[in-house]
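What you see is the complex with one protein chain gone and the rest in place.
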Amino acid sequence: MRKYWFIFSIYWQEGLQQRSSFFVDRFRSFVVLISFYYLWTALLKGRSSFAGYDHSQMITYILGMSILRGLVFASRTYEIAGEINHGRLSGYLLKPINFFVYTFFRDLSEKSINLVSAIIEVIILSCLFHLDIRWPQNPATWGWFLLAITGATALYFLLSFMVGCWGFWTAESGGPRFLFELFLEFSAGAFFPLDVLPKGLQHALQMLPSPYLVFFPLHVFLEKLSPAQLVNGFAAQLFWLGALGAMTYWIWQKGVRFYGAEGS
Amino acid sequence: MISPIIEIHSLSKTFRVPQKSPGLMGALKGLFSRRFREVQAVRDISFVVEEGELVGFLGPNGAGKTTTLKMLSGLLHPSSGEAKVLGFTPWKRERAFQKQFTMVMGQRSQLWWDLPAWDSFLLNKEIYEIPKAQFEETVKELADLLEINDLLEVPVKKLSLGQRMKAELACSLLHRPRVLFLDEPTIGLDVIMQKKVRDFILAYNKRWKATIILTSHNMDDVSELCSRVLLINHGRVLFEGSLPELQERFGHEKLTDSMRQAFMAMEEV
Partner (left out) sequence: MKYIRIWYRLALNSYGVQAASPLSSFGYLLGKLVRIAFFLIFLSAIFKHTSALAGYSLEEAALFFLTFNLVDILAQLFFRGIYGIRSMIREGDFDYFLIQPVNVLYRVSFNMVDFLDVVTVAPVLVITYYVLKHIPGGINAHRLILYLLLTLNGLIIAFAIHIIVASFAVLTQEMENTIWIYRDLMTLGRFPSDIYDAPMRGILTFIIPIAVMTSFPARAYLGKLGQGWIWHAFFVSIISIVLSLMFWKFATRRYTSVSS
């Protein structure tokens, strides 16, 4: 177990060492945050609510969106395809280390740096603009929220890992990955709340795992869900975790076998 | 008296290298303040090369050989000193100068990875403004000399390291440069391929009377090719002279033993 924490620490250091790129990454998410803040403020001007969100709810959604992007989406799983293609995977397979756990800890490191930074950015923005955040009324909500984001993080990890396995069968995974990330962000509600969309589109998206990455956890936080909806949401998360977990495991097994057969 | 093709005078280059303290705390501190260390890569080097000479720079890694070549090609500005190659000051990067020399860097390639070497050749043809007839003639000559006629249409990524090196050499010589800077041209190659590359360099030097500076830490490269050698370490020239002179200075029957002795002596400096 110690070795995985060591990996965590190494990647933390590496992340900080590339200090320019770290600052640039965070600047990026800060800019996105600002642009959406202004957009929604402009949309809510002179109105008390928009698509069922009042001012503080929308603000909270946007801030939460920013934080969750740092937590859920920050990842280095995109490197997996490259590691497979360039044969670096062999190094991991030969060592007494579980690749799956290893990448998870590597990701954890990435996520924690980004999470801390995202929280700082949100605090800065809130103070700068005197933002009115809608905190949960019910203390239990915090617990549910924590659960939801844990599920979301694991869900994204599985999805991304699975896409990374694409590398077993082709060297051209850059484009599909790009498409995947884009589609995921949009359908996760990581750009805007999904209930802004027409009902038909919403229902279609609810059938995918992505709304459970950002949209669902934020609705938990905003206490916009009835107890029944809460239960349904967690059930869906669990379902997807199970289904994707199984799929990822299966693909991984097939991939490694294929990898071994080909040689690097 | 014909002026030398290459003349350098008290050339020096100092780099500023960032420092990082180990551990997590070091990394955090590194976010906000940086410490730098000054590295003197080249110290006060002076020498002269006449037209048609094949000169070798020999020295261990980090000796300053590559940095010197980079200054001579105009890639780097020196911290102090002067140099003239073909009458030009290299770091002014004048077009007329650039069309007359070439640099081959052992581990880096100018060939496009996914495409056949031929496509990279055509690009260089435009860059160096080589007339069509001359281009075709030169390609034929080089391809014959290097035995790569069948390989030109093959994507570079599918070539072996040795084949790539040959294509690389051809690509860099399309414009018939008068001066060649070869930085570790045989690195990573197997013994047979090393010999082939050396033979080619010698043939090129004889055929086109090109002036060649070659760096290597492979002693065979230098012993087989160079009429004159500069031993460089820690940015300084520790010995300059012909190979017989080197032998005489460090004793030993075999040239390579002299060189080995020289190397060891350099380590103690």
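We just call them A and B in the order they show up, numbering each chain from 1.
Going forward, a residue touches a chain if its C-beta (ideal position, glycine included) is under 8 Å from a C-beta of that chain, and two chains touch if they have at least 3 such contacts.
Note that the coordinates shown come from a computational prediction; the quantities given were computed from them, not determined experimentally.
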{"item": "Options A:V101, A:I124, A:A140 or A:L182, residue touching the unrepresented chain", "value": "A:L182"}
{"item": "Option touching the unshown chain, where B:K99, B:K195 or B:H234 are the choices", "value": "B:K99"}
{"item": "Interface residues of chain B (partner: the chain not displayed)", "value": "15, 66, 70, 73-77, 91, 93, 95, 98-99, 101, 103, 105-110, 112-115, 119-120, 122-123, 126-129, 155, 183-184"}
{"item": "Contact footprint on chain A, counting only the chain that is left out", "value": "18, 20-21, 24-25, 27-28, 31-32, 34-35, 38-39, 41-43, 47, 50-51, 170-179, 182-183, 186, 191-192, 196-198, 201"}
